[in-house]
Each structure stands twice: as C-alpha cells, then as structure tokens.
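All protein chains but one are shown at their positions in the complex.
Should a chain be cited, it is by its letter among A and B, assigned in written order, with residues numbered from 1 in that chain.
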Amino acid sequence: MAERSIRVDKGWSWRSFFLQWEWLLVLIFIVVNIVNSTLSPYYLTADTFLSTPQTFLDQAFLVLPMTMVIILGMIDISVASTAALSAVIMAVSFHAGLPMPLAALLCLAVATVCGLINGILITRFKELSAVIVTLATMIIYRGIAYVILTDQASGDFPSWYAALGWGSVGGVPIILVAFAACAVIFGLLLHSTSFGRRVFAIGNNLTASRYSGVKTDAVIVTVFVLTGLMAGFTSLFLTSRMGSTRPNVAQGYELSVIAMVVLGGVSTAGGKGRIGGPLLAIFIIGFLNYGLGLVNIQAQSLLIIVGLLLILSVLVLNVRFRNRHQRSVPAAAKMVAGEGQPNEDRNP
Amino acid sequence: MKRTATASESFRELGLLVFIVIICVAVQLRNPAFLTLSNIGDLLTNTAILSILSVGMMMVILTRGIDLSVGATIALAGMVSALTVNSFRAISPLVSVLEGMAVGTVAGVLIGILIARFNVLPIIATLGFMNVLRGLTYVVSKGAWVSAYQMSDGFKGIATGGVAGISTPIIIAVVINLAFFYFINHMKTGRQIYAVGSNPEAADISGIPRRRIILLVYTIQGALAGLGGVIWVAKFASAQSDTAMGFELSVIAATVLGGVSIAGGSGKVSGLILGTILFGILNNALPLINVSPFWQQAIQGVVILAAVLVNVMVKRNSQRFALRRRAI
Partner (left out) sequence: MAERILELTHITKTFPGVRALDDVHFDLIPGEIHALIGENGAGKSTLIKVITGVYQPDAGEITIDGRAVQIHGPSDSQRLGIAAIYQHVTCYPDLSVTENIFIGHEKIHSLTRKIDWRDLHERAGELLGQLDADFDPRATMGSLSVAQQQIVEIAKALSANARIIIMDEPTAPLTARESEDLYRITEGLRDKGVSIIFISHRMEDMYRLASRVTVFRDSRYVGTWRLDEITREQVITHMVGREITQFFPKRKVTIGEEIFRVEGLSRTGYFKDVSFSVRRGEILAMTGLIGAGRTEVCEAIYGVTRADSGRVFLEGEELHIGSPAQAIQKGIGYLPEDRLRQGLVLDWDLAKNVTLPTLETFATMGWLHPVRERAVTKELAEKLQVRAGSVFDLASTLSGGNQQKIIVAKLLAGKMKVIILDEPTKGVDVGAKTAIFSIMNDLAEAGYGIIMISSEMPEVLGMSDRIVVMRDGRVAATMDTAGSSQEKILRAAMPEGVTA
C-alpha cells in the first residue's frame, strides 16, 4: 500500500470564520449599546464603560468556572448559596474579632470548601447527577447562612474593604482589573493547558476519557473547587459593593450565570464551547440591565429578560446543533436498533 | 434477585413509616400539643398543597426530568386569580380555581414544548421559566400585594371551608392522590410515563409517544401548580410577588424522600404519600419543639441529600448482594 500523506494544517475559510456564534454576540452587544446611547446622551463616554461594570461584574467571576462546569456536561446551581454562606461567615467572623484580611481569606476558604464538598459528592456518588447534588447543597449552604445570621444584616466593614468594590487603580476599577486577570487565567487554563483539554474530553465522552487515562474524578473535583473559589471572589466583591451582607444575598445569581454561559454558546450537552462567548454575554446582560435602569424599568423585569434570553439561546443553539442534539436521544434509539453508531453504516 | 429488589423497596417504605412514628413520639414527648386533633388538621391542611404538587413532581421525575418552576407558577397563578377576585368580587370560587389552573397549564405547556419538542434540558427550561414567571408576577401585580380584605369570602373559602370537619385542601389532595394512584398504576398512559423514564430509547422504538408523554407531565404539573397557587393564596389570604419562593425545593425534597428515583422510571405512590407526610410533619413539628424557623431550610437540604444518598446506598447494597449470589 502506498504511503499516504496526512496533512497537519487546517484549511482557512472566511465563511466558517464568520459563522461563529461570537460574532452574533458582538452584534447584540453593539445593538444594546446603540439603544442605550439613544436613551441617554451621556451614555457614550469612557466613564460609562469603566464604571458600569462595577455594578455587575461581581457575579461575572462565577461565569468563568461555570463555563467549565457546563463544558464538563454538568451544572452547579449551588453557586449563589456558596457566595451567600461565605459572605455571612466572613461578616460574622469579622465581628467576632477576626482581622478583615483574615476574614476575607476565610471567605475564600469557606467557598472553596463548599465547592470541594460538591465535587466529592458528585464523584463519590456517580449515580446522582450534578443537578440533584448541587440542588441539595444549594439549600443546605443557604440554610446554614440563615442559621448563622437569621434574617439580620451584617456590615460595618473597614473602609478600605469598600474600595474593593468601588475603588479604582489609575482610573480602572479594581474589580475590572481583578476580573480581567481571572478571565485571562481561566481562558488560558481552558484552552491552552492539558487540564482544559481534559475538561473538554470529559464533557465529550466521560467513559472514553477514563479509558484514556484521564483522572476524571480529580478533574471534576478541581473544577468544582475552582467554582467554589470563584464564588468566594463573587462574595468578596458583592459584599464590598453592598457594604453589608444578609443570608439572602446573591439570590438568583445561579440563573443569570448559567444564562450568560449558555448565551455565550456553550452547549448544555457538554464538550463544546469557548470562553469568549460567555465573556461577551456578561457584558451584554450587564449593559442591557444598565439600559433598563436608564428607562426606569423595574429590576424584576430583568428576571423575565434573563429567563427569556436563557431559553432563546438554548433554543437557537439546539436548532443550530440539531444533528448533534438529535443524536442524543432518537439516535441513541438508532444505536439500540442497530450497530454501534449511525456512521457505522457509512464505512467505505 | 426479584425478592431483594422488592424487599429493599418495601424496606424503604417501612423505614419511612418507622421514622414518622419515631418523630411523632419524640415531638409528642416534648410538646403534647402536637398530636391533637386540631394540630393534625392544621398539619394536613398545610401539607395538602405540598402533596398536590409532589404528585406532579413525581411524574416529572419519573420521566428523568425536574421542575424548578413550580414555586413561580404558584405565585403567578395565585396572583392572577387574586387580582381577578379583587376586580370582580362576585365571581364563583370555582371560576377562580379554573382560572388559576388555566394559568398554570399554559406555563406547563410552554415548558413541556421546550423540553419535549426542542430537547432543552429540563433544568435549563424550568430555571428559565422560574424567572420569567416570577418576573411576570411582579409585572402583573406592579409589586403590590393583594390582601385579605380585597378577597371575597367565597374565594378564601377555597382553603378555609370543608366538609365534616375536613378542610377542602385535604379533600382536594386526597382526591388527586387517589386519581393519580389509579392513573399511574392502572392506566395505559400512566404506565407509559414509567416506560419513558425507564428507557427513553426503547420507548421511541416501541412506538410510545415519548415526546407527547413528556409534554403531558409538564402540563399536568403546571395545572396542579395553578391549583396549588389558588389554594395557597386563599389559605394565606394574601397574594405577593414572592409567594412560594423556593417552594419547588420542598416539593422535590418530599418527592425524593418518598423514594422516587432521580434516575427516572421508578417510584411508588405509597412512598410518595409517606414522604410528603414525613416532610409535612418535619415542617409542622420543628416550630412546636422550638426549633428556630431559620433552621428549616438547612434541615430541608439535609433531608434531600440524605434521601438521595440513602437511595444510592440501598441500590448499591442490593447490587452487591446480587453479585454475591452470582458468586463463582
């Protein structure tokens, strides 16, 4: 048999370049900003773009690890409760005499442990889906927050701590700097390292990953630990911005975070997605919210919009990836009905 | 093997029953007001809504789904019917009930279409709808409450009335549970719900209308949530935007506590009823023995987690047992 040469380059096509989901998001982002600027003559200033993110970036920290969780083919709905619990413990320990820097570290530690518990439960009890595990811990974590602080608020933090949420370095808000740093780290971790590759592998085919020597449990636990850690960051910045905390803070964050990830084009079937989409989605929803504020639409309406955005983007993605999704159930039916996979029939 | 499977199932129901008895005895010792006729009546009335919704949730979970939108559906249906009563005081309670159920049904159908027709994951679809419906509740009420004086006595009677000392919600819950028992065990469509959850691929091959069954269970769940919403608002004589916030979690907790498997395809009505009652007792008894209400959520969470973990353990044990019997 003649030696065949296998190419190692990828063809470039403008068509596939522009057919990427992210371009649609860029378009939406531009439209949102055009609408906003017609609503307020003062909108289009550098200041708007620097200060507005201060109001919505706290939950954005969660979008980064949630992207990984969803690429794993899982979901974590306990993130908001984790943020609430760690915030409450930080406040209580601060008032019990712990110095603020240590209290902040404790906040991160508590959140990380919450994530670790999720990860351990999910990997030890494989019969249970991540949905049900994190549903239970979501209730437990927030429940513990209520047990600790009942329905009180706790605040009076040192003034330097408030600077975390509102301050800026060289005109750029601290939160924006911190978020940008985290985003870069997560982006590289997901797309340029062996760890990220393994996350994608698990999301695509957990069994094959395991047979190929991927330490699947370790990867899954790590992702959930990172999710916990980022919930800690959310908690730090949120509490700083609000000036105080209560057991019911961050309520509903899990929804908007998941909505941003899904709007960002990450497939809920797992294994597919890029960090750029969710990053764009953060700013789309953030500025959309800001625009609604400009026309005095009540905050609750945002619930409807976020909910609809989530549903619509899943719908559009499902229709776009129709073949892939249809393979998931009816084609599984074909798998049962015949040989291994639909493409088996196509062997040359 | 058959014997072990059945044994572990009845073991679970027996366990629930024993647990119920232990809790009742323990609480009774601490507070003699617990096992009085009036408190039991209260307890059951309060559990009625939970029971109605856990019936719907059982069907959803049997098909391998989950519904996080029930709390929001309750709020919207309750709010819409309360607003109508506020505007037209003369309308019959029955119309209010039907109105609430209609609102819930519409929500259920939409969710069902997303899941059945467009393959949206149940968690995503219902999470989205949870917020859409909750937002709609704010919008239709403009953030205001509908209070007791704005409701007609007939409307409030939906929850406070009764026959022979048994309150209407209890009667409704019992009727629904009986109907459900008959439907799920003795009717074709009911068995097909189990089939779809037990093996969706096989259901497709053997011509069971899988998508229609899934649409059906979310529709029923929506209708039941609508009914529950009207009863809820009538019972508390107030409709608010944050009515029943988080109630879906109690419903899921009661359902998994009753032994309905999250993996789909298995669960019994008798277990469901026991699970719901146990959950109702926990809710009722904790305040009676001076447990702060702030503990309630944490306890709920632990109960859910413990219930699903015990389920897994029992299953693993019976598998290990089966392996031993197969030993070489």
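Rule of thumb we're sticking to: a residue touches a chain if its C-beta (ideal position, glycine included) is under 8 Å from a C-beta of that chain, and two chains touch if they have at least 3 such contacts.
Small disclaimer: the values here were computed from a predicted structure and weren't measured.
**Student:** Tell me which residue among B:170, B:208, B:225 or B:239 touches the hidden chain in the full complex.
**Tutor:** The missing chain is touched by B:208.
**Student:** Thinking of the whole complex, not just what is shown, which of A:20, A:123, A:168 or A:205 touches the missing chain?
**Tutor:** A:205
**Student:** Spell out, residue by residue, where the missing chain touches chain B.
**Tutor:** For chain B, the residues touching the absent chain are 1-2, 5, 182, 186-188, 191-192, 194-195, 197-199, 201-202, 204-208, 265-266, 322-324, 326-328.
**Student:** For chain A, enumerate the residues touching the unshown chain of the complex.
**Tutor:** Looking at chain A, the ones touching the missing chain are residues 1, 3-10, 192-195, 197-198, 201, 204-205, 207-215, 271-272, 324, 333-334, 336-348.
Here is the rule we go by: only the chains that are shown with their structure count from here on.
**Student:** In whole angstrom, what separates the CA-based centres of chain A and chain B?
**Tutor:** About 30 Å, centre to centre.
**Student:** Would you tell me which residues of chain A are touching chain B in their complex?
**Tutor:** 75, 77, 121, 125, 127-129, 131-133, 135-144, 146-147, 150-151, 252, 254-255, 258-259, 262, 268, 298, 300-308, 310-311, 314-315, 318-319, 325-326, 328-330, 332-333, 335-337
**Student:** Taking the touch rule as given, give the residues of chain B at its contact with chain A in the complex, in rising order.
**Tutor:** Going through chain B, the ones touching chain A are 66, 114, 118-121, 123-125, 127-132, 134-136, 138-139, 143, 200-202, 204-205, 241, 249, 252-253, 256, 262-263, 292, 294-302, 304-305, 308-309, 312, 315-316.
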